[in-house]
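The complex is shown incomplete by one protein chain, all other protein chains being positioned as in the whole.
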């Protein structure tokens, strides 16, 4: 049973290489999460346990794959940005997309019970993944802005929708009520009808989650004096800030800067 | 925060469509399984628990994705064949590869404790995935033959290697002893030194695992007479047979036949 | 001025390989031929000089590129079929499409004056080209049938249109008159109004042109007897036959047969 007569089939395998010197974004997306979240009784409009679980998985990917310089997540999706000079997996498209998708999936199932201790996993969810190349910093930032604007728009809508539903309005009527409304109308509705200031809602819901390496103040004991002191250290953190404006990027030039 | 100014970034997304009217094979492959299997104390050269867990996950994919007509697995890899006329996910390459990879991964973690009740999962494994198009039945069968011949060659080598090691030979010496040996030499070694007939080893180790739909004899109670009878039913089964020769295919023409 | 610091730019070049074991079709298409043909006073609805020039160029490509087994042309387009086992240019897509397109273009300009001795070439035409893979003989034959059916439909329409116009009907009225008519109506119109039996028109107009290697009867002098005799020889020929039905293929099994 020699293998040599069959090995020729390897010529059919094609693994496209992504254009060099472009930013690579691997985006994973929950599949059929509507059904998954309702089966597992997710809170509406946001379930913070699920978001923290997503962030946990994303942080793992971030720390595991050296060339990921920033990750952004909202709802059941996460985007991982690889530096433009990355040679991770030789920039092979399938390898990149499928590996990161699989690592993320595995972590989600693995850590589930830590975030949902009272809700057994009835079946495991899955995530598809893709990889996209962006040639410039502007294109990349616009991509991230697109996802954050999407987060905001969905969250504002869903917040109104579920407030209405929880107040007794039918789903159909809630939909009708919101149809065609502008952002300002929705904030007004929240404020007037539900005494809710949209901007007071948790930043994680409004802005999504950003995984980066950033300076944090860390306490430590000075051995000489046994006193507690504070020092600044670079750590992987999850933050919930606006990344559409320049401030986020200007204060963290290392994110898109060249690899040391 | 209108999204319209950022949405243009969608033009960067490219999801290649696989050539129509070709057999598609999605192959998932364990990543760093050497480390994973040693961390989780897999038996050598084969751990039947792990293989059964792989088969369980593969059977789930097989039943979930209608157009998969046969799947073949060995060691930490599995290949899923989609009919040549499949329109699953519009034959989009990333969607196909990443979804099947993610479903498989999720199931592996989810079912782990059923197959390894005594070994807690220390960390979850991941699988990369790819998709390849094969234009003819011959090419497809050669692909599957390639994997099954690979299974045989590896298993025969590993069986010898671990018999030697378990008998006290060092790993380096075992490697040296096997270097350059032919298939017949290895069978001879197993028989002479270890009183083992290679062909008596479990078929799952020698042939790998095949998931197909096949006729099985099923008992049922005849309600009229309350007697047990046997009927033939089409079921998803895992079998361990030779698929290199024609017999496997000739007796199961429905596998590669057209979709009803 | 060392070149080494710039050579890295080669990594940006990607030349996709077409799926092995598939039929490859390179189709060249005249660009802006409406303008070109009117500038050069082509006869309507068909200019036999132009078609013969196209056939001349196609025959050159056919003889030049060994793995082309059949070519089909109509109007300002030509399709070249390469055997499924071709390794011409390593099946690299750009090389294949651009080379054949360039050879064809060069020949068209080069031979122009032989076919249009009275019409100087005012400017040279250009042809774009593409290459497409077809996995089965059925797909390939359907492709060729598609082009030949297209030839027929266009020719029948154009024949009616120009008969009407040449009889004094305005172009707009001719278009109106033909709008919505079936094939049978058009034949009827030709017969009744113009005493023309569509099937008596030259086969080159109705069926397009096919370049193949075929057996032809060739006279030669028997040296022993000095008598002229006839022998059958394989030659490159241009024929105008139906290739949609089976007869064409059944009588020429060598066209799609394996390379010797």
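Going by the order they are written in, the chains are A, B and C; count residues from 1 in each one.
Criterion: contacts are C-beta pairs under 8 Å (C-beta built on N, C-alpha and C of every residue); 3 or more make two chains touch, one makes a residue touch a chain.
These numbers were taken from a predicted model, which means no experiment stands behind them.
S.K.: Check the whole complex and report which displayed chains the hidden chain contacts.
M.R.: Per the touch rule above, the missing chain touches A, B, C.
S.K.: Which residue among B:19, B:131 or B:174 touches the omitted chain?
M.R.: That would be B:19, which touches the missing chain.
S.K.: Among C:39, C:59, C:98 or C:236, which residue is in contact with the omitted chain in the full complex?
M.R.: Result: among the candidates, C:98 touches the missing chain.
S.K.: I need the residue numbers on chain C that touch the omitted chain, in ascending order.
M.R.: 1-3, 5-9, 12-16, 31, 93-95, 97-99, 101-103, 105-110, 121, 123-134, 139, 142-143, 145-146, 149-150, 152-153, 183, 244
S.K.: List the residues of chain B that touch the chain left out of this view.
M.R.: Residues of chain B in touch with the missing chain: 11-12, 14, 16-17, 19-21.
S.K.: Using the document's contact rule, name the residues of chain A that touch the chain not shown here.
M.R.: The missing chain touches chain A at positions 19-22, 84, 133, 135-136, 139.
The rule we apply is simple: only the chains that are shown with their structure count from here on.
S.K.: As a quick test, compute the distance in whole Å between the mean CA positions of chain A and chain B.
M.R.: Centres of chain A and chain B (C-alpha means) sit 32 Å apart.
S.K.: Centroid from C-alpha atoms only, then distance chain B to chain C, rounded to Å. What do you get?
M.R.: Chain centroid spacing, chain B to chain C, equals 47 Å.
S.K.: Could you tell me which residues belong to chain B and also touch two or more other chains?
M.R.: 133, 139
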